[in-house]
Structures are given as structure tokens and as C-alpha cells.
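With one protein chain withheld, the remaining protein chains of the complex are depicted in position.
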Amino acid sequence: MAAVLECRGLTKTYRGKIAALDHVDLKLDAGKIVGLLGPNGSGKTTLIKTAVGLLKPSEGEILVGGLKPGKVTKAHVAYLPDRDFLPSYMTTDQLLDLYQDFYKDFNRSKALEMLQGLDLKLNQKMKEMSKGTREKLQLILTMSREAAVYFLDEPIAGVDPAVRDYILRTIISNYNEQALVVISTHLIADVEPILDEVVFLKNGKIALQQDAEDLRAETGKSVDHVFREVFKC
Amino acid sequence: MAWEFKDGTPMYRQIVQIFERKIASGEYQPEEKIPSVRDLAMEAGVNPNTMQRALSELESEGLVHTERTNGRFVTSEPGVLDELRRRLSYTCIQRFFRELTEIGFTRPQIIEAVRNWNEREGE
Partner (left out) sequence: MLGKLLKYDIKATGRILLPLFAALLGAALLMGFTFRGAMPSTSFSFYMMGGFDMARTITTILYTVLIVAVVILTFVMIIYRGFYQSLFGNEGYLRLSLPVSTGQTLMSKVLNAAIWLILAAFVSFLSFFLVVMPAVGLSEWARGFGELMNEVSMTSTSTGLAFKVMLFLFVAGLRFILKVFASISLGSAWTAHPGVGALLAFIGISIVESIPSHFLSADLSNFGVMSAASAAEFGRWLVVGSLVSAAVAAIFYAITWYMIDRRVSLQ
């Protein structure tokens, strides 16, 4: 099966600084939930932003579904950034409209179904919601897209354990065998159970790429444990 | 709440063990229908592929069987449950004996201690 995400010698340098991504070679297949794991500043977010088309590579290339990131790939890539990115003055209803306007693969009824469990009114503005509710809403909007690739950048950082559970369950229940889900995080222990494959990113380079269960069987340790060893300060 | 997992054993193995317990204890009755992979994965908080692997393992152990269109069911085959209970009890007993020998008990002493404990604790 062709790789849905492919990086060839992908490099990204910022002026005068060290490379955020250093000649990364990576292939990820569809139908998997992949953990992009590394400490802060290891290049996870840079990799995701390049795949989404927000950044351009300095060297090398990145291909999504065989294409360079652009208008076509963006229509099939669902991206959840690591920060509030939706206009805070918009209401839930307006946001649903927005997603429907721009994304053909947006499934509004699915979103409404997922929203039912939340305590919010459709005409409530984002800025009036609690942080946890905002995070859930952003996740629901992203997961309601029937995309080929999902990039979730630190989806569970900065929220309480109950919200974390909700987020992880939502990811599992929306798992589409045809899609690739990439989750970047530094909170390995929480995310570990839902991962098929793990990729360790250290100083902009791939330190490890392996099936999660194989890694656990081989080392007799949890991925979290292995991570701590690999990234020992 | 997601299920708790620990270090040392692959996750799918741990899931298999959890199911074995549930079946042995009767929480899952014979011929009871098991939820779908996705639902189970959600409940356990694990990747559906992992859950799938666990269920396949249970299938090969004969504890679970699939009816093509209807889904997965707990086995109702006569000797299987007894064999399961026996196997689980052996593992338990093995661990029990290992722990006590580690602190210096001999076999006869262990059996004696069990007898005493049983009498004191009553029925």
C-alpha cells in the first residue's frame, strides 16, 4: 500500500538556528494511529505544519497522498493545531457552517451527534465556553471531517483527565480504517494505549519508528518507559 | 474510564487476560454476545487494532467464536470453561508458591499454612 505520508530528506531550518527538522525520512501508511513522540522543541509541530502546508521545507520534500502540500491535499487533511485557532466571536452554529462551507468531507450530522454529549448551546460563542469545552469542540469539528489524514497536535495537553479521556475515546471511535491519524504529544503514557505505531523524534531526527506492541514485546516495557530512557537528559 | 495497563506485557496480552477473567468468573456468560471491536476499544481506551488482535487470540484459544453475520460470542463448549478455570488457577497457585518460597517457606510449610488459614478464616 502506498504511504499516505512520506518525507524524503525533509529539512527545515530557521535563520541562523539549528534545524528544526534534520533530513527526516519517514513513511506512514493509512489505517494506523501513529504517535509522533518527542520532547518540546523536537520538531513534531514543525513536521505537522509542513505536512499541512503552513510551512515550506528548506530542503527535501514531504508528500501527502503522493502530492506536495497545497490546495488539493488540504481538502483531505484534517488539522487540529495545538492552540485555539477558531475565531472566538463565532458561535458553534457558525463554526459548523464554516466547516461545511470549506470542506466537502465535513459531516455535519456526525458533528451534531458528538456535540450532544457536551453542555453547550448552538448559539453560544466560543469565547463564552470553558477551555475544556472549547478543546472538545475543536476536536469534534476536526474529527467530523472524513479526511484521509488527521493531524492532531498535542490534543490532550492542558486539559483535565476527564477531558483527556473524552478526547482519546473520540479519536478511537472515529477511527477510519482508510485514514491515517497522527498524534503528536509529549504525554506518552496517556496516549500510548491507542497507538498502533510510534515515531520518536529527537532534535529534528527520527530516533525510532516501530509498531507499538512489538516495541512493548521486545523491551518488556511500556512505550512511556522506553521513551524516558531514550530521551534521558 | 479506560482499563489500566502495566509495563512488561504486550497490551493485547493483557487484554486477553482481562477477558479470560471475565469469562471464567461468569461476567461474560456462555453464548453471550461480545460488543463490537470498536465499542470494546472505546471502552478499554485502546487502539482498535490492538483489541482486534486480542480477540483473535481469544478465538484461537477457543474461548470465543465468530458467527459470520451475527458477531462474536463466548463459547459454550463444555470442557473449555473448566479448562480455563484450571489454567488460571494454576497460574495463581504458581505465583502464590513462588512468593512464599521467596520468603523461605518449603512446600509442606506452605500447604500447612494454607490449612491453618482456611480453618481460622472459616467459611
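Each chain gets a letter, A and B, in the order it is written, and its residues are counted from 1.
Just so we're on the same page, contacts are C-beta pairs under 8 Å (C-beta built on N, C-alpha and C of every residue); 3 or more make two chains touch, one makes a residue touch a chain.
Nothing here was measured: the structure is a model prediction, and the numbers come from that model.
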item: Which displayed chains the hidden chain touches across the whole complex; value: A
item: Residue touching the undisplayed chain, where the options are A:Ala3, A:Leu54 or A:Ala207; value: A:Leu54
item: Residue of A:Ala3, A:Ala75 or A:Leu112 touching the missing chain in the full complex; value: A:Ala75
item: Interface with the undisplayed chain - residues on subunit A; value: 14-15, 49, 52-56, 70-72, 74-75, 77, 79, 81, 83-87, 89, 98, 101-103
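Throughout what follows, only the chains that are shown with their structure count from here on.
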item: Computed distance of Cα centres, subunit B from subunit A, in Å; value: 35
item: Contacting residues of subunit B [partner subunit A, same complex]; value: 1-2, 5-12, 38, 41-42, 44-50, 53
item: Touch list for subunit A against partner subunit B, complex; value: 32-33, 165, 168-169, 172-173, 175, 193-196, 212-213, 216-217, 220-222, 225
